[in-house]
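Below is one structure, written out as structure tokens; comments come after it.
With one protein chain withheld, the remaining protein chains of the complex are depicted in position.
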Amino acid sequence: MSAAFLEVRGLTKRFGGIVANRDISFAVRAGELVGVIGPNGAGKSTLFDLLTGFTRPDAGTVRIDGRETTRLRPDEVCRLGVGRTFQKLRPFHDMTTLENVMIGAFLHTADVDEAREAAMAALYSVGLADRAGAHARGLSTGQRKRLELARALATRPRLLLLDEVTGGVDPGAIPGLVTLVRDLHARGLALIIIEHNMRVIMDVAQRILALQLGEIIGDGPPAEIVRSERVIDAYLGEAWR
Amino acid sequence: MRRVLAALLLSAVVLFPLVFTRPFPRHVMIMIFLYGALATAWNILAGYCGQISLGHAVYFGVGAYTSTLLVREIALTPWLGMLAGAVLAGLVSQVVGYPCFRLRGHYFAIATIGVGEIVQTSVLNWDLVGAARGLFVPIKRPDSLLNFQFHQSKFVYYYIALALLGLALGVTRWIERSRRGHYFRAIKEDQDAAASLGVPVAREKQAAMAVSAALTALGGTFWAQYVLFIDPESVFPLSLSILICLVAVLGGVGSLWGPLLGAAVLVPLSEGTRVLLGGTGKALDLVIYGALIMAIAVFQPAGLMGLVRQLGARRGIAASPGARRESAA
Partner (left out) sequence: MGLVYALVAAGLSLIFGLMELVNFAHGEFLMLAMYVAFFAWSLARLDPVVSAPVAAVALGGVGWLTYHGLIRRVLGAPMLAQIFATFGLAVFLRNGAQFAFGVDFLTVKDPWLAGRVSVAGLFIGLPQVGASVAALAAFLALYLFLSRTETGLALTATAQDRQAASLMGIDTERMFALGWVIGGACVGVAGALLAMFFYIYPDVGGPFALLAYVTVALGGFGNVPGTLAAGVIVGLVEALAGLLIPPAFKYSVVFVLYLVVVLWRPQGLFGRF
């Protein structure tokens, strides 16, 4: 299928005097893994908010699977097959790990037992099954990242947006997460991941979008991007060479 | 062991009026049931779904006025009037919810107070429904179930109130275990994260509101048939909304039995102080309520149920789910 699953055209968002996203256009095909890099404040998380319906753009369109989704609510976007995790983790603190994931699973069934099974399956796939009965409050950061992942996975997305999945995680836990991301990709999931950890990006991304001050300054294969003068100037730094 | 206790308690409640035949004890129990039901209904919206409504008396009043007007104008049996009241309250709640639910937290609470005040003022000035004079429910003799009036004794009222409470508890329990119940709790915690997982937040909030309003309205009709007189001051006031709130909070919001527990503690207390302090007690008991609310907010937001759970956990009795705290991994 060469038609893009996600198509973004001319997306622009202003907050007061600041232009968070300016004229962003790109496309993501089914099953593609795209990395997004850029300095802080470049507008990466805002882009995710725009894609998932948390904010409305001032201009531009978003199309998912051919349908225009620019003005849809977050839950409607989710139902079309887009899941996301958040940079600042937001587990449901007072619920158990299992219950957290069940919320996602409920998208596809109203039956509590079915949801429970689907949730357990999701937990297994991220390696959190042993913490199913624990309160979300008591999980470590790495575990919470997996929880968010499992939760989003339970909604059976076709495109998953990961916002800094390795942020704040112990270096020792990162390879595990990377393997997870690769597994998900292998299963046919399209992924857009915002990352600061360049090693992770280089490892998994098929394509990289580089953002700076709300604009795209690079869109191409990793090898090409890391040699781009603009990107090195804006973000990677001379030491990268 | 717990089952035996529960069965004993239930039989005690059911047999109560047979043992205690004087009107006052029965009245106290009826009030416990009524407030328990109202608080349980409120709990659905506020405890489970996290939307604090401080103007819930509106629905109580809608229920009372609807059934009473129908009895007066077209001699409709209050039972059907009760249903009509519940439906109307549900509709009103949707109208109220539509703008109000766009607000969150504190702002939503303020909005609900405002709605309550507006409705009370409107009815107060609306001659068609009796304005400040109120409405009398036409007395029908002899006592009859059809006319929902019993003058000889409170015996039947007792069981009707009990049934109402049972209904409220049953609905709550059913919701608690369903998908909707899970969605409510997620919305309460973090409504944006819930939305990102496909939860139709607005729709769910409206649903919670509708159920809560309808149940509250049933209580309103019961009240109308119990005291046979209603006026804006008695069914719409902010103090009633506060009371419903307090009962639920005292007992423990977000739990099934909390509101009933709150009622069981608060109603006898207030009836007792009324007897002891006579007419002047009116303001003093509210003063105490205010202090109570503050105390609960500061020390034990989980209410009495929270206390119960903590004691239970310490003694090692299997506590209900949600009481355990796992240490960080």
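In this document, chain identifiers A and B correspond to the written order of the chains, with residue numbering beginning at 1 in each.
The working rule: contacts are C-beta pairs under 8 Å (C-beta built on N, C-alpha and C of every residue); 3 or more make two chains touch, one makes a residue touch a chain.
All figures in this text were calculated on a predicted structure; none of them were measured in a lab.
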Chains shown that the absent chain touches, full complex: B
Absent-chain contact - pick from B:L10, B:L80, B:V95 or B:I118: B:I118
Option touching the unshown chain, where B:V13, B:I110, B:A202 or B:L228 are the choices: B:I110
Contact partner of the left-out chain, one of B:P17, B:G36, B:G50 or B:G130: B:G50
Missing-partner contacts on chain B, residue numbers: 46, 50, 52, 54, 99-100, 102-103, 105-107, 109-111, 113-115, 117-118, 121-122, 124-125, 242, 245, 249, 253, 283-284, 286-287, 289-298, 301
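Basically, only the chains that are shown with their structure count from here on.
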Centroid spacing, where centroids are CA-atom means, of chain A and chain B in whole angstrom: 43
For the chain A and chain B complex, residues of the former touching the latter: 52-54, 73-75, 78-79, 83-84, 86, 90-96, 99, 102-104, 106-107, 109-112, 115, 131, 134-135, 137-140, 143, 151-152, 154-155
Touching residues on chain B, where the partner in the complex is chain A: 177-179, 182-183, 185-186, 189-190, 192-201, 321-322, 324-329
